[in-house]
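Removed from the display is one protein chain of the complex; every other protein chain stays in position.
After this line comes subunit A, so read on.
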C-alpha cells in the first residue's frame, strides 16, 4: 500500500508542474494589463514603470515563472496585487466558507432529492410522480441568480426571517452562521436536488423490479420495510457515487451563489481576482485546487483498494 501511494505521489509531481505552467501561461494570454488596473486613475508613466518593475512584469515569462515557482516551493504564493494580503492566507480564509456552503447545500439537496426520487419511483405514473418531476425540472431550469434575488426579496425584505446576505463565521456565532447560509445553500441545493432526484428515481425503479424485492413482498413484509430496508439501501449505491461527483459541481455553482449573496468564499475570490488581473491570487488558487484534486483522486484510489481486495494486485 505504501509503495502504491509513493508511486502515485511521484506521478502527481509532473502533473502539478504542468498545471502550474499551464495556468501561468494561460493568464498571460488574458487581454488587459494588470499594471493599468493596479495603477487605477494614476496613469503617470513613472508610476506604471515602477509597478512593472516591482512585480517583475518586465522579465521574460520563463524568468517570471521560475521566480514564482521557486517561492511557491517554499510555501510562499506571493501577495495579492490588489490588497497586499498573502495569497496563502486568503485561501485559508476563504476555503472554510465555501466548504460550509457546499456541505449545507448538499444536505439540503439530499433531504429534498432522495425522498422525492423514492416517492416518484414508488408512485410511478401517478400525480405524485408528475409533481416530483415538475419540481425537479423547475429546480434545474430556474436560474440561480433569479431564485436568489426572489428569495432575498421574499424571505428577508418582506418577511424579515433571514439576513439578506453576508457571512458569519461558524466559530463566532453558529446559529447566525447557519441562518445567513441557509438561503444560499437552498439556492445551490435545489439545483443539485433535481439531479439527485432523477438518479434516485431511476435507481429505485430498477431495484423495485428485482427478484429480492418480490421475495421480500412475498414474505409478507410491510411495504415500508421493503421500500426503505430492501430497495432504497441498494438503490443508494449509484446515488452515493453521483453525490460525490456532484460535489465538484457544487463548488462550481458556489461561484455564482457567492456573488449573489455576497459570501466571501472561494468562488468570489476567484472571480474578483480574474477581473482585477490579480495574477498571484489566480495562480495560487488554481495551483491549490489542482493539488487538492489530484490528492483526492489518490485517496479515492486508495480507498477502493481498501474496500475491494480484488483491486489490490491490479
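Simple rule for what comes next: a residue touches a chain if its C-beta (ideal position, glycine included) is under 8 Å from a C-beta of that chain, and two chains touch if they have at least 3 such contacts; residues count from 1.
By our rule, contacts and distances are computed from a predicted model.
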### Query
Absent chain per UniProt: "ABC transporter substrate-binding protein", "Inner-membrane translocator", "Hydantoinase/oxoprolinase family protein" or "Cell division protein FtsX"?
"ABC transporter substrate-binding protein"
### Task
Just name the one of A:4, A:275 or A:293 that touches the chain not displayed here.
A:275
### Message
For the chain not shown, which residue from A:115, A:238 or A:264 touches it across the whole complex?
### Response
A:264
### Message
Tell me which of A:6, A:36 or A:67 is the one touching the absent chain.
### Response
A:36
### Message
One chain is left out of this view; which of A:140, A:164 or A:205 touches it in the full complex?
### Response
A:164
### Message
List every residue of subunit A that touches the chain not included in the displayed model.
### Response
31-34, 36-47, 50-51, 54, 80, 82-85, 90, 93, 149, 152-153, 156-157, 160, 163-167, 259-262, 264, 268-269, 272, 275-277
